[in-house]
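Only one protein chain is missing; all other protein chains are in place.
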Amino acid sequence: MESSTAGLSMKLLQDLYRSMLRIRLFEEQVADLVEGGEIKTPCHLYIGQEAIAAGVCAALEQEDYVWGGHRSHGHYLAKGGDLRSMMAEIFGKATGCSKGRGGSMHVVAPEVGIMGTVPLVAATIPLAAGAGLAAKLRGSRQVSVAFFGDGATEEGHFHESVNFAAVYRLPVIFVCENNFYASHMQLLQRRAEDNIWKTGEAHGIHGVRLDGNDVAAVYSAACEATERARAGEGPALLECRTYRWRGHVGPAWDMDVGVLRKDELKDWLPKDPVARARAQLLDRGAGQEHLAEVEHALREEIEAAVTFARQSPPPDVSELTEHVYASRGGSACET
Amino acid sequence: MESSTAGLSMKLLQDLYRSMLRIRLFEEQVADLVEGGEIKTPCHLYIGQEAIAAGVCAALEQEDYVWGGHRSHGHYLAKGGDLRSMMAEIFGKATGCSKGRGGSMHVVAPEVGIMGTVPLVAATIPLAAGAGLAAKLRGSRQVSVAFFGDGATEEGHFHESVNFAAVYRLPVIFVCENNFYASHMQLLQRRAEDNIWKTGEAHGIHGVRLDGNDVAAVYSAACEATERARAGEGPALLECRTYRWRGHVGPAWDMDVGVLRKDELKDWLPKDPVARARAQLLDRGAGQEHLAEVEHALREEIEAAVTFARQSPPPDVSELTEHVYASRGGSACET
Amino acid sequence: MRNLSYAQAIREAHAQLLESDPRVFVLGQGLWSPWYAGTSLKDLDKEFGRDRIVDSPVSENATTGAAIGAAIAGMRPIVFHPRMDFMLLAVDPIVNQAANWSYLFAGRVSAPVVIRSVINRGGEQGAQHSQALQAFFAHIPGLKVVMPGTPYDAKGLLIAAVRDGNPVLYIDDRWLYEEAGEVPEEMYEVSIGKGAVRRHGADVTIVAISTMVREALKAGESLEQRGIHAEVIDLRSVKPWDRDLVFSSIGKTGRLVVADAAWKTGGVGAEISATVAGEVFRMLKAPIVRVCLPDVPAPTSASLERVYYLGSDDIVSAVEKVLAS
Partner (left out) sequence: MRNLSYAQAIREAHAQLLESDPRVFVLGQGLWSPWYAGTSLKDLDKEFGRDRIVDSPVSENATTGAAIGAAIAGMRPIVFHPRMDFMLLAVDPIVNQAANWSYLFAGRVSAPVVIRSVINRGGEQGAQHSQALQAFFAHIPGLKVVMPGTPYDAKGLLIAAVRDGNPVLYIDDRWLYEEAGEVPEEMYEVSIGKGAVRRHGADVTIVAISTMVREALKAGESLEQRGIHAEVIDLRSVKPWDRDLVFSSIGKTGRLVVADAAWKTGGVGAEISATVAGEVFRMLKAPIVRVCLPDVPAPTSASLERVYYLGSDDIVSAVEKVLAS
């Protein structure tokens, strides 16, 4: 396992760790606020899957595109979206990244290439292909990344999009976060075999399966995929195997929309991606205090965001009907 | 090549030959009538692909289901649909199998398990899966066959349906007639690799590739697939490689919606499935006169159908609005 | 008679249909989950087995198509979409296939399938978890569309839908799941295409659909206190809809308000208004007023949701407007 970090610099490992921990702490904070009743918008927590967002996004440039779904707090943070704005959005406030129109399931940060996440399963996969086509047509070096779950691979438009990207060799990376569940349904209740990565081959593209709880492995695979994409060698499919710790929606631990999975959790908790990265850092000589400082700073950032969100005003109801249509010419969100 | 017929009886080979020749002659007649201007409904001719319908349907029982698309005259005939009724339908007559509501692209013969063919690409693939589910729920031994083209594999619902059938091990046979074109677009303009059969493996089902111009090979593969399906071993995907001789729609020979493909045709004409079966029969000792008699009888049947269609009345315009809704309880088309 | 909740009534209809007709089965997302469909399908899998209560991959098109195919092949499936928004991935099988099947083949085959979807909104879920697209489907020949507003109808319309023999969209609303009402134990049908007068009055006709029936009744009460007698019609079926009942009420009142908790432009209220303005124009004494959602996607923030969704006060204002003009 350790070998996946072999070629990576200390600085990079620290960044990856920080990125994951930031997501973890953010999500735990959100979980508490949901339990406390302060947050009402449905939240699908990313806890347990942090290595995937962190590893993939570390391989990306700011102008690369990222697309997500219902479980995208992690993608937003890892790609560099403003933490305070997302917290405010989850609170339903006017200062939120979507100004209170989106909530947890619809976050956006165009300034860092997050062009929108939405909860319809697989919905952004074709959009990601399209952003890849845009990059190709412009001759930019951008790549476009679609994050989605194992459940999304059952939607036909996932296949259509992979095929489309394959035919036109688009710079698109399809990142499947296989956490073995689509809400209450286990993977093998929804497909005959546990072989998502083979979909790549069937569509004539590079497909790999990897340990999605190993941030260094994810990072390396993402680097390889982005290099191929930027070199015009077309799309890739990364099946990252992982597990979500909490319920499908909301913070519950041991119950998943009716599926008791205490046993599985017992296997997966020791594979905690954040703890693993921390152990690797300590192994490589990082100091305990330094790590404590990092954590402390993150906690402060998150606390400040909560305060900011709390103190922000709700959207002005007189603006309910604004933004149904964009202003003439559309928003200029080229990056 | 000859080996594919090895285990098959003379009687069976004669039936397969007759079934193919009947389709060929029917389609050539339709082609002439389209050219002559008498037929107006768009006709997608099956000429060149006869071995697939004939081979697959010979492996089926009358109560098995068959579903088709825009190019389904062959499926209808091979499964046992009434020839006269289809000719009348193509003429737009009240005596047609769809009473003038369907034309060439919507034919039906519920009495022999043809529950409807429609021209939206891939549309009947999910329906076929559903009929397989019906058979499974009833505990009948029926299988359900979806015929579709290579283009249909690009529709997401093809993948959804295969996956669905795989999960529930439904008795469904997915027969892809890969003729290398979807209207004007060559296969490799629409997918990265020529590997449709591998889609089976990706979805965890039995997938095979075979020579779709070899009726005995198609028959044997279909027998194997139906046996598996009836034994509860789930679905299969058969990629049958073939070529259509005429245009995407209509009778033109050398031009295909703008794609000149004289060279390809030159390769494929010698692989004529009907001529191959005929040669095999002669090899096995069939008499020339006997074959001439068979052909003569078929020509008479088709001529009589044209006369019948010509003499039939058009639908009564006062009945335009009938059948939008089925009568109470729905039609009783259980077989 | 017993009281059941709306969700319990739906569940009972399912159970009795499954019990009495071996051709009936249920297919769709969330059937094996204790919360996906609220209590409306609770434990049906335990009672009838997972062969007939078929949960599914996340594949709306294929599962809907499979239900249609099974229907054509002689079964009587109910295909379930836990949200109407998801069903938009299945428009091809519904509109292009199921709706056309009988006509295309001159009635020789047909697609007796019930397509059930749930309107599930509010709670800061936002635009993709909120839509009420009955108008979308009511436009399509070959489909029928029902929208029960009471527990009684929730049961009776589902039974009628399964027995109808045509593709029927059955649309229920999570906001009604806890409503209680009298529900007979035996199986019964509510005729598709028949509305019901829920309150009698001679001053104004309020045609209401689904959740809006409850709001219209509340509005009716508060108007009564001011001496305004509203007649409230629960449309129950959106396609076909009960023109005779609506016309006869307008014959009495001369005034019409249509309340439909869906977007205004091109909504069901438009068809009702247009039909009235076309067929019984001379009966009308005043402009028709539609009480609908604004032409805006659903926002998330609770503060915006509060102004976005409709209540009985919106109907009261509409009635005032109709009476004033």
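In order of appearance the chains are A, B and C, and numbering begins at 1 in each one.
The rule we apply is simple: contacts are C-beta pairs under 8 Å (C-beta built on N, C-alpha and C of every residue); 3 or more make two chains touch, one makes a residue touch a chain.
Just so we're clear, the structure is a prediction, and the values are computed from it rather than from any experiment.
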Displayed partners of the chain not shown (whole complex): A, B, C
Touching the absent chain when the full complex is considered, from B:Gln62, B:Gln189 or B:Thr307: B:Gln189
Which of A:His44, A:His106 or A:His248 contacts the chain that the document leaves out: A:His106
Touching the absent chain when the full complex is considered, from B:Gln14, B:Thr41, B:Ser140 or B:Asn195: B:Thr41
Selected from C:Val190, C:Val289 or C:Ile315 as touching the chain missing from the view: C:Val289
Absent-chain interface as seen on subunit C, which is shown: 61, 85, 88-89, 91-92, 95-96, 99-100, 103-104, 126-128, 133, 135-136, 138-142, 239, 263, 265-279, 281-282, 284, 286-290, 295-297, 299, 325
Subunit A residues that touch the omitted chain in the full complex: 65, 67, 97-102, 106, 108, 110, 115-116, 118, 120, 123-131, 133-135, 137-138, 144, 156-157, 160-161, 163-164, 167-168, 322-335
Residues of subunit B in contact with the chain not shown: 40-42, 92-93, 98, 100-103, 105-106, 118-123, 151-152, 154-157, 182-185, 189-191, 257-258, 314-315, 317, 320-321, 324
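Everything below uses one rule, namely that only the chains that are shown with their structure count from here on.
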Most distant chain from subunit A by Cα centroid: B
Euclidean distance of C-alpha centroids - subunit B vs subunit C, Å: 40
Whole-Å gap separating subunit A and subunit B, where each centre is the average of the chain's CA atoms: 45
Touching two or more other chains - residue numbers and ranges from subunit B: 156-157, 160, 163, 167
Junction residues of subunit C - those touching two or more other chains: 56-57, 59, 61-62
